[in-house]
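Here's the structure, in structure tokens; my notes come after.
Here the complex is missing a single protein chain, while all its other protein chains stay put.
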Amino acid sequence: MNYLELIGFIQIVLIATTPVVFAGIGELVTEKSGVLNLGVEGMMLVGAVTAFVTLVITGSYVLAFLFSILAGIFMSGLFAFLVLILMSNQVATGLSLTIFGIGLSSMIGKKYIGTPIDGLTPWYFVILSFIIVFLVGYFFYKTKSGLIVRAVGESHNSAHALGYSVLKIRLLAILFGGSMCAFAGSYISICYAPMWQEGMIAGRGWIALALVVFSTWKPSRILIGAYIFGGTSIFQMHLQGKGFRFPDWVPFDNFFSSAPFFNMSPYLATMIVLVIISSNKLRIKLSAPACLTMPFYKGS
Amino acid sequence: MIKLFKYFTIIISFIGLTFSTAYAGPKKVGFIYIGPPGDHGWTYMHDVGRKHMESQLGDAVTSTYIEGVPENADAVRAIRKLASSGHDLIFTTSFNYMDQTLEVANEFPNVMFEHATGYKRADNVSTYSARFYEGRTIIGHIAGHMSKTGTVGYIASFPIPEVVRGINAFYLAAAKVNPDIKIKVIWAFTWYDPGKEADAANTLINQGADIIVQHTDTFAPCQAAEKAGVLAFGQASNQEAFCPNAHLTAIEDIWGPYYAARAQAVVDGTWSSTDTWHGMAEGMVVMSPYNSKLMSPELIQEAINMEIAIKDGTLHSFEGPIYNQAGELVVPEGQNADDGMLAGMGFYVQGIDDELPQ
Partner (left out) sequence: MTNLFPTIVSRAQSSNIMNIFVPIIAIILTLITGSIIFSLMGFNALFALHTFFISPISTTYGISELLVKATPLALIATGLAFCFKNNIYNIGAEGQLTMGAIFGGGIGIFFHDTNSFWLLPLMIIGGAIGGSLWAMIPALLKNKFNTNEILTSLMLVYVALLILDFLVVGPWRDPDGYSFPKTRPFSDSGRMPLLFDGLRIHIGLIITLILIIISWFVFAKTIFGFQLKVSGFSPIAARYAGFNQKILIYLAFGICGAFAGIAGLAEVSGPIGLIYRDISPNYGFTAIIVAFLGRLHPLGIIFASLVIALTYLGAEDAQLFMQIPAAVGFLFQGLVLFYLLGADFLVKYKFEFKKSK
């Protein structure tokens, strides 16, 4: 890889990784408050289609992102109603939200598939993703409100006893998560691959969910995880383009040099790095919010 | 009560409809789609074909489709539902519906089946496919002329004969023009992921490719080429609207006339099991209009002449001598590769500096 290729490589990684950073940081805030929303993929799809359709109809990028965020608030509001008010199971509700989102997004976008639009340059959004991660980190560790959200996630009963409205805080966290996921979706349909195709998020929502776990619920590590994953994804393509092969003396060189292995390398790399980070028990406490997935009920 | 009555009449009229069509009235034609008809790629072109058939045959046929049918055990149920609900002719439009189509066909000997891109047939099962590689020969020729860096980026989906055949046909034609041409292949292991396809295109462009060829389903690679200021070829349908300054031409899949002819045969009662592999000569493979902003008039004329030569048989995509990567002669001089070799093509031709995943 020469100097110019390296610059190009980094650019591709930045563009490709940004959507999972947005979705990941949104989901992180939701989980910090003690709620697990597995509907990321569905919310991203609805966000993507809303932005695209709004852009086609109005021609305004601002409105596109605005409506996309509103769509994310709608989707996550639905989820919030079910898990906060009706106290339904968070895992199942989140997965159902994804199914619902697949259907809803396809329905909305049916007439607009194959409408050409002018894509936006991704660079502002790449910068924005870093800023948002920084702001979320600042919020959690430097502000009182951030501390309250963390408290709600760690022990909702204590937070309630201190007079904080657990449900209201969780609602806000869920809505923030939803709007970030939708925003990530709109980045995909307007900047990254400017088009609308059914199911075009293609599993990035699941990757974002995995990254929250990878980050051990610390905002800055979302970036690390996302760039390990994104970097490996692009690097394996780079190796394929270069016709790279392992030498014959490597055991199973046929398997390791095969395209399926290249394609699975981002998943393996993320796992291996997680194992390395997690095994250092002095530095890492298992830091999942203690109340994650537990419903809050005032009378309890 | 009135509602209940209404409900019953609907059911009864529906059942009546199902039965009556078995005896007279329009023939029912069913389609099984792998994706949504709006994907602007593979399924979209089959749906265009279905609509063409309807417009050609008018009242003689009606058609239905089931979209998004996965290529697994679910497909049997979907195909069987079409067969058991009075359809006379059923098109299953993806390779991995093969065994499922035969399984249902065995149970419904009076229903005719047409399976796309497969190789197993029965008395009531035909197969059909298109010689897309003929189009790849033309775009290979164009790429040989237009590539300044001498490097072409190729985004491939899965190492199946269809895709391998395309890469070989492309390379053979390009190397005839420019023997030093290099072809870089990225196997995405997906048909359908706009983001990943764009990443692959950008990676190839970053490595010096100035023409992007794709064998995946969305127009993301063409868009990426447009943004980077390099050239690209469209896939399955004319994609010029999405990348007007990059799109040289596209290989279009035109199924309509075939679908109309087969449906007509069912209407006339002349349908029989056949193995169809049509190309440019029959109009199943069509080149989108060549982009005159990007290509010189001479090159466009050359491409058109090649089309004519392919149609009248004077040009074949796989003319001997052809060697495989091990240097063995697979097609001797003066001969063309036969359909058997083409159908099961699982090797790269000599000169491709890459290894086939297997």
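Some notes on this structure:
So that you can tell them apart, the chains are marked A and B in the order they are listed, and the count of residues begins at 1 in each.
Throughout what follows, contacts are C-beta pairs under 8 Å (C-beta built on N, C-alpha and C of every residue); 3 or more make two chains touch, one makes a residue touch a chain.
Worth saying up front: this structure is predicted, and the values here are computed from it rather than measured.
Only one of A:Val91, A:Ile127, A:Leu162 or A:Val250 touches the chain withheld from this view, namely A:Val91. Across the entire complex, the residue among B:Asn96, B:Asn238 or B:Ser273 in touch with the chain not shown is B:Asn96. Remark: the residues of chain B touching the chain excluded from display are 3, 6-7, 10-11, 14, 36, 64-68, 70-74, 76-78, 80-82, 84-85, 95-96, 99, 107, 119, 158-161, 164, 189, 343-346, 357-358. By the touch criterion stated above, the residues of chain A touching the omitted chain are 78, 82, 86-89, 91-93, 95-97, 99-107, 110, 198, 206, 209-210, 213-214, 216, 254-255, 258, 260-261, 263-264, 267-268, 270-271, 274-275, 278-279, 281, 284, 286, 288, 297-300.
The rule we apply is simple: only the chains that are shown with their structure count from here on.
Between the Cα centres of chain A and chain B there is a gap of 35 Å. By the touch criterion given at the top, residues 5, 8-9, 11-12, 15-16, 19, 106, 110, 113-114, 116, 119, 188, 192-195, 197-200, 202-204, 233-234, 237-238, 240-243, 245, 257-260, 262-263 of chain A touch chain B in their complex. Touching chain A in their complex are the following residues of chain B: 35-36, 38-40, 44, 153, 159, 184-190, 192-200, 202-207, 209, 218-220, 223, 227, 241-242, 353-355, 357-358.
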